[in-house]
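Of the protein chains in this complex, one is absent; all others appear in place.
In order of appearance the chains are A and B, and numbering begins at 1 in each one.
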Amino acid sequence: MGFVTTFLSIVVLLPIAALVWTSGKHGWHEFWTVVSAPEAVAALKLTLGAAVIVSALNAVLGTITAWVLVRDDFAGTRLMNAVIDLPFALPTVVGGLTLLALYGPSSPLGVNIAFTRTAIVLALLFETLPFVVRTVQPVLHELDRESEEAARSLGAGEVRVFRSIVLPNILPGILSGVALAFARAVGEIGSIVLISGNLPFKTEVAAVFVFNHIQSGDQNGASAVAVVMLLISFLLLLVIGGVRYLTTRHERRA
Amino acid sequence: MPMNKARKPTLLAAGVAALATTAVATAGTNLSLVAYSTPKTVMGKIIRAWQQTPDGKDVTFSQSYGASTDQARAVGQGLKADVVFLSTGDDVNLLVDDGLVDSKWNRQSYSGIAADTVVVFAVRNGNPKHIKSWADLVEPGVQVITPNPFSSGSAKWNILAAYGAERRLGKTDKQATAYVQKLFGHVVSQDTSGRNATNTFLAGKGDVLITYESEAFASRQAGQNIQYVIPRQSMLIELPIAVLTSSANKDVANTFIRFVKSDTAQNLFGQYGFRPVNKKILAKYAEKFPSRPGIFKVDDKIIGGWRNADKVWFDPNKGRMVKIEQAVGGPSSG
Partner (left out) sequence: MRRFGLRAIAVFYLLTVLLGPLSMVFYRAFKSGLHPLWTSLSDPNTIHAFKLTLEITAIAVPVNTVFGIICALAIVRRRFPGAGIVNAIVDLPLALSPVVVGLMLFLLYGRTGWFGSFFQDHGIQILFATPAMVIATIFVSLPFVAREVVPTLRELGDEQEQAAHTLGASGWQTFWRVTLPSIRWAVVYGVVLTTARCLGEYGAVAVVSGHIEGKTETATLRVQDYYENFNQTGSYGIAIVLAAISVIVLLAMTIIRPKEAT
């Protein structure tokens, strides 16, 4: 017990304390001035915007992919299932480099999206691919198909079946997957740094903002934006915790 | 091959030392060189040449390359360094302020400068947008690439060059500053370092890259399809080299710096696209490094030296660049 607390204190809490202290040492007013500076606001807006788009795409495409993996059976499903985790196992810089290879300036497809916001969204999609798929897949797998059959035999259409029977069951999975993907998208740097161009006000995400401002010696600016990112992380953990709590309560009642 | 031989034991030593956390070189001396982003190739050649002399025979090197200001800040925060080779005197002054470099560093031979270069415009082959002068950069539809002045030394040179060129053309301080702002309205990418900016340009973005002559030369050497234009009014970029007061190997470090200014090293600079500070050797490469009538220095009175330029332009709170970045950036251009 003591070990866990001590270890967490040294490795996690102490650094957080240093960050919060640095960002706050000049007072609330100074913190607010730094965070509300146009460049910081632009970076945070872009980051949150991209994270929302990526989360939404993940919710839809991730669920479809999970569905195909569980309910469909064709030659490719096993391969698909195996490669889903690849973005997790692959170093993020390599992820960015792979996208640059196909969608960069010397793209064989003739599509050059390097240094645009589209590139950021694509990189984030790459990195967050596994989250929703992997949280929805097990729930779909265990889902009792009899009630679906029953609904169908009563004349419900596919859309209706999905909406009233499947979706309520997989929704918690989708939500926690989306929250994880969102968190990841907010903090991502490795896959973005080579492909985004890092142009302030246009393609500079929050993590890159922090990185650039550490480099230029502006510890206040870096710390202030970092604290905002820290708050977002805590918030998302709360959401994930809440979803987990709700689902287990559901189980306990059943 | 002698380099490889010299290197192997150090790698082991470095690994062991890294694990033991207190880094102590075992065989001979290990010099830590912290440098700005673009001279990696030429410094590699110079170090190799030095290691073939009696002085440098037993010396091994740890080398770090990155954005100039970033590197200076890192040294200020404790990155181990014996010698710094930065892209601006401004960044050396950061270390002077931290008490890590002697304030008289610029009284060394050649005023503490290892090599020179000038600000040039790199353009696509054939110069399709007909870029020749500073005025051409702000023509409608021209996209310009220059790095971020808060982390890159190259960017600082580019800005001062743009401002100084206008002053040289007879503009007032106000008009010249307005020109810089107009120029930044055409900037489509601000990377962290001069090298990153080059890569962005080579990757197909922008019409003009404002960069070092040495960097444009290096890109051509690397087989890239670009050419470069030296504008009539340009800035002489002086690249400072200095020893750290905290260095445990000051003598070796000073010997190395002397070698960097020796004929052998100055010739290597010339071969790799840098202008030698040794006038005699520079004369040998006269064809390669054409002179321009309007070349000015940071110490000219229109700029007023690095201390002044830093205060006026790059102060993170009140500098002109902060205002310009805000004016051209902002949500409207996003």
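The rule we apply is simple: contacts are C-beta pairs under 8 Å (C-beta built on N, C-alpha and C of every residue); 3 or more make two chains touch, one makes a residue touch a chain.
It should be emphasised that the depicted structure is a prediction, and the values quoted were computed from it without experimental measurement.
A.B. asks: Out of B:Ser64, B:Gln227, B:Thr245 or B:Gln271, which touches the unshown chain?
C.D. replies: B:Ser64
A.B. asks: Using the touch definition from the top, which of B:Asn127, B:Gln181 or B:Asn199 touches the missing chain?
C.D. replies: If we include the chain that is not displayed, B:Asn199 is the one touching it.
A.B. asks: Just the residue numbers, please: which parts of subunit B touch the chain that's not shown?
C.D. replies: 4, 7-8, 10-11, 14-15, 18-19, 21-23, 32, 37, 40, 62-66, 74, 76-80, 98, 193, 195-196, 199, 218-219, 222, 224
A.B. asks: Please output the residues of subunit A touching the missing chain, sorted low to high.
C.D. replies: Residues of subunit A in touch with the missing chain: 1, 3-5, 7-8, 11-16, 18-19, 22, 61, 64-65, 67-69, 71-72, 74, 76, 80-94, 97-99, 101-103, 108, 122, 125-126, 129, 158, 180, 183-184, 186-190, 193-194, 206-208, 210-211, 214, 219, 222-223, 226, 229-230, 233-234, 236-237, 240-241.
Throughout what follows, only the chains that are shown with their structure count from here on.
A.B. asks: Would you kindly tell me how far, in whole Å, the mean C-alpha position of subunit B lies from that of subunit A?
C.D. replies: Computed from C-alpha means, the inter-chain centre distance equals 38 Å.
A.B. asks: In the complex, go through subunit B and note every residue touching subunit A.
C.D. replies: Residues in contact with subunit A: 67, 69-70, 73, 76, 94, 148, 150-151, 188-192, 200, 203-205, 316, 325-326, 329-331, 333-334.
A.B. asks: Per the contact definition, I'd like the list of subunit A residues that touch subunit B in the complex.
C.D. replies: 38-39, 42, 104-105, 112, 114-115, 197-202, 212, 215-218
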